[in-house]
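Shown here: the complex without one of its protein chains, the others still in place.
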Amino acid sequence: MQVTRTTEIWVGAFVALGLVALFFVSMQVSNLGDFKSSRGSYVLKAHFGNVGGLKVRAPVSMAGVTLGRVERISFDASRYEALVEMRIDPAFKQLPEDTSASILTAGLLGEQYIGLSAGGSDDFLKDGDEIELTQSAVILEQLISKLMFNKAEEGKTEAKKSTRDAPMATSAVTTSAPRPIQPPDAVPSTSVVPEAAPVPLTPKAESEVQQKNKSKSPKSSHKASAVKRSSAPSSEHHASPRADHASKKKAH
Amino acid sequence: MQPTQAPDDALVSIRDLSYSWGQRKIFDGVSLDIPRGKVTAIMGPSGTGKTTLLKLIGGQLRPERGSIYFNGKNVHALGMDELYELRKEMGMLFQSGALLTDINVYDNVAFPLREHTGLPESMIRTLVLMKLEAVGLRGARNLMPSELSGGMARRVALARAIALDPSMLMYDEPFTGQDPISMGVLVKLIHDLNKELGLTSIVVSHDVKETMEIADHVCIISAGKVVGQGSKEQIADSDSTWIRQFIDGAPDGPVPFHYPAEDYRVDLIGRIDLNQRH
Partner (left out) sequence: MVIFFQKLGQETLKGIGKLGRAVVFIAHALTGTPELLRRPGLLLAQMYSVGVLSILLISISGLFVGMVLALQGFNVLSDFGAEESLGVMVAASLVRELGPVVTALLFAGRAGSALTAEIGLMKATEQLSGMEMMAVDPVKRIIAPRLFSGTISMPLLAALFTAIGVLGGYFVGVGLLGVDQGPFWSQMQSQIDFWDDSVNGFIKSLVFGAVVTGIAVFEGYDAIPTAEGVSRATTRSVVYAAFAVLGSDFVLTALMFGD
């Protein structure tokens, strides 16, 4: 069977059309275009008390701009914490050494991502460095039970009835702890709750920022830092999901 | 009647061949020889598996028992590649012509050449036109198979079958459904090609008159057995009642007119009725 010129042209056009469509699906529809080159990118590490629903390949962003992706999430058996490795684009080489990382949620019930906020140091993070200042994911059940617990504590002085709720709430904390849900954009409530709670809460269930001094033994820092600093860091991450959209809009 | 030793002049020799289609036994211990360089006619009533015999010779079907030798090689003991190599030596003309329907006459004849020879297009053109000229259809080279009459399609298929210059040609019912003119053309073609190209031909047919005209050697098969085998004259003068009936086309004889059935009167009137009357 002889193949005519027309057939050849048609088949050529078909294959070209298919490849253009494949290219479109890869670059425009999915996120392959995000990484123009992974060459020169570098890895940062961070320990989190709880990563919540963070997934591999989740974005790592600062001021709403995506700088990289989560590459690996593993369990650090020596510290009983999660070790997250992030691959950062080579364009963002100059992150201060005292940059802090927190696990945030995009929108109501959205995906979780890592938000970085820059510190003031003159030294920059290098490949393989660890981010010392971290804030864990907010776990919805813990938040709710904490809220209930606080309410119960408040009610104790007023009416005897409400004391019965308290043990229930604490038991809820211990049983429901291992399974995290996507928490809401919980920044306002985190900043409120610890202030309203004079009573120290179960340490593991706490949303926390850990100051990890290398001099301290890891275990003791883990226990000690529970409540102390919890209200401090997150207000500046507040706007990031929105800003994320805005910046992407610019990209088009 | 059934030689165990193949004569030296036999191109194809079949020994003790048995083949069944489902439950039905089509061949039961058939042995016959196809002499080299002659036209051998294989005749028999419809449904005796004459086409099946050709497919067995071509290696498309596998016999249950027995063997077929082509030029000294056991067809069914060959591997795939050797079998395909062997088939280049055979040409087959199918009843329908079996032309490839999506390409024209020229490309149909060129098909085996392009598949097997790797010759340049100009040489293929020369060969194709020669083969088409031999069957008298050089002018029809641009027609599509659907535009051909049955007789023309068979002639194109014939041109295609001789494209590779085989040493044997098998014709499957070449005369069926042809008007007298195209029948005459085909008879002449088969005869001439056999003489000019030095082919061995096997013609499977039940058109006695035309077949007897061109055949040198005749073999008659019925009910899975070879009934008669010999030269044209031997068969024509045979005194076997069965062969006589077949050659003369008598409606009744050893092959009954009626398909085996219950007694006609019993079938019509009914058994009980008949019993009561007696």
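Order of writing sets the labels: A and B. Residues in every chain begin at 1.
Keep this in mind: a contact is a pair of C-beta atoms (placed from the backbone, for glycine too) under 8 Å apart; a residue touches a chain by one contact, two chains touch by 3 or more.
Being a predicted model, the structure only gives us computed values, none of them experimental.
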{"item": "Which residue of B:R24, B:R65, B:H116 or B:K188 touches the chain not shown here", "value": "B:H116"}
{"item": "Of B:V39, B:A134, B:L164 or B:I202, the one touching the omitted chain in the full complex", "value": "B:L164"}
{"item": "Residues of chain B (touch criterion as defined above) contacting the omitted chain", "value": "55, 58, 60, 80, 84-88, 90-92, 94-96, 98-101, 111-112, 115-116, 157, 160-161, 164"}
{"item": "Interface residues of chain A (partner: the chain not displayed)", "value": "1-3, 7-8, 10-11, 13-15, 17-22, 24-26, 28-34, 57, 59, 66, 111, 244-245, 248-249, 251-252"}
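The working rule: only the chains that are shown with their structure count from here on.
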{"item": "Separation of chain A from chain B, taking each centre as the mean of its C-alpha atoms, in whole Å", "value": "81"}
